[in-house]
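Removed: one protein chain of the complex. Kept in place: all other protein chains.
For clarity, chains are labelled A and B in written order, and residue numbers in each chain start from 1.
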Amino acid sequence: MNVLVCVKRVPETGGRVTLSADAREIDTRYLGFTVSPHEECATEEAVRLIEANGGSSTVLTLGPEAASDQLRAAMAIGVDRAILLETDGQDWDPMATAGAIADAIRAESAAGVDYDVLLFGNEAADSGDFQVGIRVALALGLPCISGVKSLEIKDGVATARREAGGGWEVFEVPLPAVVAVREGINLPRYPSVPGRLRAKKKEIERFVPTARPAGPEKIRLRLPAETEGRVEILGSGAEAAPAVVDLLQRIGVLA
Amino acid sequence: MILTFVEQADGRPDRSSLEALTAARPLAEALAVPLAAVLFGSGAVAVADELAAYGVGAVHVIEDERLTAYAPAAWGRSVAQLVSATSSTVVLAAGTDRGQEVLAYAAALLEAPMAANCIEIRPGERFEVTRQRWGGSLLEDARLDGSVCFMTIAEHANQPEEARAPGPVSVSPFTPTLTDPDLRVRVVARVAPEVGKISLADARVVVGGGRGVGGAEAFSELEELAGLLRGAVGVSRVVTSAGWRPHSQQVGQTGTRIAPDLYIACGISGAIQHIVGCKAAKAILAINTDREAPIMARASYAVIGDLHAVVPAISAEIRRRQAS
Partner (left out) sequence: MIGAGIVGNSMAYHLARLGWRDIVLIDKGALPNPGGSTGHASNFIFTTDHNKEMTAFTLDSVRQYKELGVFTQSGGIEVARTPERMEEFKRRLASAHSWGIDAELITPDRIRELVPYIEESILLGGFYTPGVGVVDSLRAGTLMREAAVEMGALTVSALTETTGIDVVDGRVTAVHTDRGIIQTEAIVIACGIWSPRIARMAGASIPLTPAVHQMISVGPVPAFADTVGEITFPIVRDMDTNMYERQHGGDLEVGSYAHRPILMSPDDIPSIAESAQSPTELPFTDDDFDVQMEQALELVPEILRDERVGVRYAINGLLSLTPDGMPILGETPEVHGLWSVAAVWIKEAPGIARAVAEWMTHGTPEIDPHSSDIARFYDHQRVSAHVDARSAEGFNKTYGIVHPMEQWASNRNVRLSPVNIRQRELGAVFFEAAGWERPFWYGANEHLLAEYGERVMPRAAEWESRWWSPIINAEHLAMRDRVGLVDLAAFAIFDVSGPGSMEYLQGLVVNQVDVKVGRVIYTPLLNGAGGIVADLTLIRLGRDHFRVVTGGGLGMRDKKWFADHLPADGRVQVHDLTSALYTVGVWGPRSRDLVQSLTSADLSNAAFPFGTARTVDIGSVRTLMSRISYVGELGWEIYAPMEQGLKLWDLLWTAGQPHGVVPVGIGVYATTGRLEKGYRAHGNELELDFDLVEAGMARPTVKDADFVGKTAYLAQRDAAPVSILCTLTVDDPTSASGVRRYMLGREPITKPDGGFLVDAKGRRSYATSAGSAPSIGKHVLLSYLPPEYAVEGTKLAVEYFGERYPVTVAVVGSTPIFDPENARIRA
């Protein structure tokens, strides 16, 4: 079995975000980089699929040379190969991104590597476009399941479940298929030290993708207006309980 | 024409779809084009009147028995074909799982751009939108160019509002042309929610727990309070990463977005990735030992103290009042 997982390098935010002077990017002076939690899980899922079924896993990203760090992080937890579609670091829109990934997968196929499962995160942490996996699937004529939080592969069929209205929706598709996963599908492992060292020594296959920008076109980023609410302190410790219950009754969540 | 994909269940449109229609209406007015809706499934006709109240002039009902079960690719192709058939120039949907998914298929089929989770759309020679990035902790102004533009409207970004002067509504069926590959992806089974279980996304009260809860066992205190309030338990990412609670209870950018009347955040410091998942709550009550935790800036109410003392005391007080 061949599994491909696509990831995107994004800054590891945590504190207050500040923007670059031209307001087109996040100021990353103090930030590390990572991939979205969905993609961490997609990567873990790729490794588990290969552990269970044998074969080879490949991680792919479209991004600057520095995105090699994220490819190596994936290889550190067990992904076998890495492909970097190298850009100058500017954001690519989702159509252009999907086009470049589809091109790369076709090129892989031409070189004799056909993927049975193509894993994506449900949406990128930064741009949140919710469409790259679907566009790639359509470009390649493959079925695609999004929002997946449970995946089983058996006899060439993928059975995927996703949350819906407190219950689950179950999908079944024949392989090959695109699967866009959500955090929660698994609990990703941490890289081991030997894993990291192995990843350091691995080759990264590099290609220069063709850009076909189509939109949306980013003009600028903005920070949302802060709604600095005034907090009403109801009390301290257990003694505050009556005041809390008064509140519950006042706002009508408790009869 | 502006076409809006409307989700419905049992003959009632989803609230998120009404939010999308509320955002679509001024756009239709500004462009001086009619506002139409597209629906799937039985009972769709019944929804038409309600949609009229939101300014919808035409309701297109996709009729195909193969589409009774949700089939994202086929639904997307149906919408794409309807867009072409009606010469729609703008296609909207709510920023729900299905809204994003169906529109992404349709946009991809028409090779058109799609902007997800918009909170503002400014018509012009080209559309300019303001959309959410990073789960809503950052905004992007973007331009959209194409003969058809697809946009989803971020959930909870506005309140559904009926039109001041609703007009008549026409209902017309539309029969898409589908092939087998379109139907490969569809719901083959459903697992119903546990009986009596209140879903996190719909709960009126969510009792949230973070790192401060301290371990898997201690969540019983939160469960008890949630039970008394007929609410649900939600958790921060720290809690699911530690394996204390299942991911289905995670509130935040990569978990569930909640919009309860009250969110009781216990021992949650308030990382931005969590806040974007709960900021649609009407009110937040923070229970925290640290008066200066970031959650306090978001909370309307707070109790300073150890949640392990405060939460059981609240439960006891509720019981006491219920007993008397």
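As a working rule, a residue touches a chain if its C-beta (ideal position, glycine included) is under 8 Å from a C-beta of that chain, and two chains touch if they have at least 3 such contacts.
Please read all numbers here as calculations on a predicted model, not as lab measurements.
K.L.:
Touched by the hidden chain, which of the shown chains?
P.N.:
A, B
K.L.:
Specify the residue from the set A:Thr18, A:Gln90, A:Ser109 or A:Thr210 that touches the hidden chain.
P.N.:
A:Thr18
K.L.:
For the chain not shown, which residue from A:Ala21, A:Ala111 or A:Val193 touches it across the whole complex?
P.N.:
Residue touching the absent chain, from the options given: A:Val193.
K.L.:
Which residue numbers on subunit A touch the omitted chain?
P.N.:
Its contact residues with the unshown chain are 12-16, 18, 29-33, 69, 189-197, 200.
K.L.:
Name every residue on subunit B in touch with the hidden partner chain.
P.N.:
290, 292-293
The working rule: only the chains that are shown with their structure count from here on.
K.L.:
Between subunit A and subunit B, tell me the centre distance in angstrom, where each centre is the average of that chain's C-alpha atoms.
P.N.:
About 20 Å separates the centre of subunit A from that of subunit B.
K.L.:
Spell out the part of subunit B that touches subunit A in their complex, as residue ranges.
P.N.:
Of all residues in subunit B, those touching subunit A are 70, 72-73, 76, 97, 100-101, 104-105, 107-109, 111, 113-117, 128-146, 152, 181, 184-194, 197-202, 204-205, 228-229, 231, 237, 240-241, 243, 246-248, 250, 253-255, 261-262, 271-273, 282-283, 285-286, 296-306, 309-310, 312-314, 316-318, 321.
K.L.:
Where on subunit A is subunit B touching in the complex?
P.N.:
For subunit A paired with subunit B, touching residues are 13-14, 17, 26, 36-38, 93-95, 98, 123, 125-131, 134-135, 138-139, 141, 143-147, 149, 161-174, 182-184, 187, 214-224, 228-229, 231-245, 247-248, 251-254.
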